[in-house]
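One structure follows; several queries about it will come next.
Every protein chain but one is kept in place in this view of the complex.
Coming up: chain A.
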Amino acid sequence: MTIFSLVIFSFIIISFNSSANDLIKKEQENISFSPVRLLIPVINISANIQTLGTNSKGEMEVPTNIADVGLFKFGAIPGRIGSAVIAGHFNGKNNQEGVFFNLDKLKVGDKLSVEDKTGKSITFMVQKIELYDSGYADNVFNQNDGVHLNLVTCDGLWDEAKKSYSKRLVIFSDILKE
């Protein structure tokens, strides 16, 4: 009985160490990861990733064209602990559909991925979909309890006075554990 218990205990310790080591290894691999493309097959998105900071209004900047998306450069890098945030246009000046025009078609459980220039990719799964008022939304940017990738675009009604849509659609996704 004692030997049997020892064997089981050793097995548990080895398994725990192995999975902890895998996680550490994965995190170390992701440190050098630099995403250049966002892929969301379910809504036919394959977009170049720009890097974005903040503008003079204190807003996250937006991509310079409606085909690309933009990663918030002061936040987490996709694949590392924290909230990486990617924004994309809902529409263009002449009403063309922006890269995230169909973002509202995503559903919980859908997969998306980011890819670096070598073709290495990290896959995420949609966890929840929420609408926010325009303005501050700290929890979109600052969750440190996992490896998150959040997508943002405009939604709601156009406010001519503010030159902005009334809402922001946020897709929260978490890294897919293989």
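Here is the rule we go by: a residue touches a chain if its C-beta (ideal position, glycine included) is under 8 Å from a C-beta of that chain, and two chains touch if they have at least 3 such contacts; residues count from 1.
The working rule: contacts and distances are computed from a predicted model.
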item: Name of the absent chain as recorded in UniProt (options "Simple sugar transport system substrate-binding protein", "Ion-translocating oxidoreductase complex subunit G", "Fibronectin type-III domain-containing protein" or "Carbohydrate ABC transporter membrane protein 2 (CUT1 family)"); value: "Fibronectin type-III domain-containing protein"
item: Hidden partner chain, residues of chain A it touches; value: 52, 54-62, 72, 74-75, 82-83, 87-95, 97-98, 100-101, 131-132, 134-138, 140-142, 144, 152-158, 160, 163-165, 167-168, 170
